[in-house]
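Note that one protein chain of the assembly has been removed; the remaining protein chains are unaltered in position.
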Amino acid sequence: MDAAVIVFPGSNCDRDIKVALAQSMGKEPHMVWHRDADFPKVDLIVLPGGFSYGDYLRCGAMAAHSPAMREVVARAGKGTRVLAICNGFQIATEAGLLPGALMRNAHLQYVCSDVNLRIETNQTEFMAKYRPGQVVRIPVGHADGNYQADEATLDRLEGEGLVALRYCDPNGTISSAANPNGAARNIAGVYNDERNVLGLMPHPERLSDAALGGTDGRLMIDSLVEALS
Amino acid sequence: MKAKVHVALKSGVLDPQGKAINHALHTLGFPAVRDVRQGKLIELEIDEKDPAKARAAIEEMCRKLLANPVMETYRIELVE
Partner (left out) sequence: MSKSVIEITPEVAASHGLKADEFQRVVEILGRNPNLVELGIFGAMWSEHCSYKSSKKWLKRLPTSAPWVICGPGENAGVIDIGDGQAVVFKMESHNHPSFIEPYQGAATGVGGIMRDVFTMGARPIANLNALRFGEPAHPKTRMLVAGVVHGIGGYGNCVGVPTIGGETTFHKSYNGNILVNAMTVGLARADRIFYSAAAGIGNPVVYVGSKTGRDGIHGAVMASAEFDDKSEEKRPTVQVGDPFTEKLLIEACLELMESDAIIAIQDMGAAGLTSSSFEMASKGGVGIELDLDLVPCREARMTAYEIMLSESQERMLMILKPGREDVARQVFEKWELDFAVIGRVTDTGRMILKKDGQVAADLPVAPLAEKAPMYDRPVQMTPKPAPLGDVPAAGDIADCLLKLLASPDLSKKDWVWRQYDHMVMADTVIRPGGDASMVRVHGTRKALAVTTDCTPRYCFADPEEGGAQAVAETWRNITATGAKPLAITDCMNFGNPERPEIMGQFAGCIEGMRKACLALDYPVVSGNVSLYNETNGQGVQPTPSIGGVGLIDDWAKAVQIAPKADGEVLVLIGETKGHLGQSLYLRELLGREDGPPPPVDLSAERRNGDFVRAEILAGRVKACHDVSDGGIAVAVAEMCLAAGRGAEAGLPGGLGHAVAFGEDQGRYILSIAAGEAAALLDRAAKSGVPAARLGQVGGDRLTFQGARAISLHDLRRAHESWLPNYMAG
């Protein structure tokens, strides 16, 4: 398989996901500069974490208008898989690839910490290697990860199985104490209707290596690599 | 009484957000934009009928909390 990581001015987890992808794929992904709309055909596009344009104005707002993003939206419409992590998730919602928006954390502080997440379904190419309902530990690092959408949208996401991950306690219970940012219904990640785009606040690439304290994130990347190879 | 407080960076203080927005507008095809400076709009509803007293109270709020006089200016607008 081939993958591409879109690099925006201010992206800073682009190298981290490149390393994690190379570890699973056995070869390096293409690194695509945001002004380059003419990048190779790939099976997976990653929108990496960071602070594109400094998170100024609204997180992801300016990056969503870059030439590369217009191409990403077009390719996602034709079925290319898109993994949008943290700032990538913010960019994806601003670009209309995913419903909802990421608001300032309810406690108004940046939060960098491991969180527990419940895998809501493993019936997607992103999650096949997890068990449904499995509780995994993956870090977050963000100031604006408070997922919000109107009630009808939230109901629809839940009803159609488009909620990918939720913040939970170590036993898998969904509670406000386990919610690091105030996200509606503890939502940490969502799919688009076709389930070829996943946006999530946690960083799977940060726990994809035992040296860093865990490998729960690696399974997400391995799932994609297996499905797309 | 309702009031609006406009808080902005003093002229001359670097506005990184304004700078980045300016740049993004240029790349989006608005080359005529010469400069962008951003600030905050704070809307207040206060139990005070006397405009002079309201303004004085808001002045104090601005000095103490709403603006940082080291780097920001503010403008108070009494709405009704």
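Order as written gives the chain letters A and B; numbering starts at 1 within each chain.
Note that in this section contacts are C-beta pairs under 8 Å (C-beta built on N, C-alpha and C of every residue); 3 or more make two chains touch, one makes a residue touch a chain.
It should be emphasised that the depicted structure is a prediction, and the values quoted were computed from it without experimental measurement.
Chemist: I'd like to know which visible chains would be in contact with the absent chain if the whole complex were considered.
Modeler: A, B
Chemist: Given that one chain is not shown, which residue among A:Pro29, A:Gly60, A:Pro139 or A:Gly189 touches it?
Modeler: A:Pro139
Chemist: Just name the one of A:Cys13, A:Leu83 or A:Ala183 that touches the chain not displayed here.
Modeler: Of the candidates A:Cys13, A:Leu83 or A:Ala183, A:Cys13 is in touch with the missing chain.
Chemist: For the chain that's not shown, point to the residue among A:Arg81, A:Arg166 or A:Arg206 touching it.
Modeler: Checking the options A:Arg81, A:Arg166 or A:Arg206, the one contacting the hidden chain is A:Arg206.
Chemist: Contact with the hidden chain only, please: which chain A residues?
Modeler: Touch with the absent chain occurs at residues 9-10, 12-13, 15-16, 19-20, 49-51, 53-56, 109-113, 139, 141, 143, 203, 205-206, 208-209, 211-213.
Chemist: To test your reading of the contact rule: which positions on chain B touch the chain that is missing from view?
Modeler: Residues in contact with the chain left out: 9-16, 19-20, 23, 68, 70-71, 73.
Methods note: only the chains that are shown with their structure count from here on.
Chemist: Taking the mean of the C-alpha atoms as each chain's centre, how many Å separate chain A from chain B?
Modeler: Each chain reduced to its C-alpha mean, chain A and chain B end up 35 Å apart.
Chemist: Where on chain A is chain B touching in the complex?
Modeler: Interface residues on chain A, with respect to chain B: 53-54, 56-57, 62, 65-66.
Chemist: Which residues of chain B touch chain A in their complex?
Modeler: 16-17, 20-21, 24, 27-28, 38
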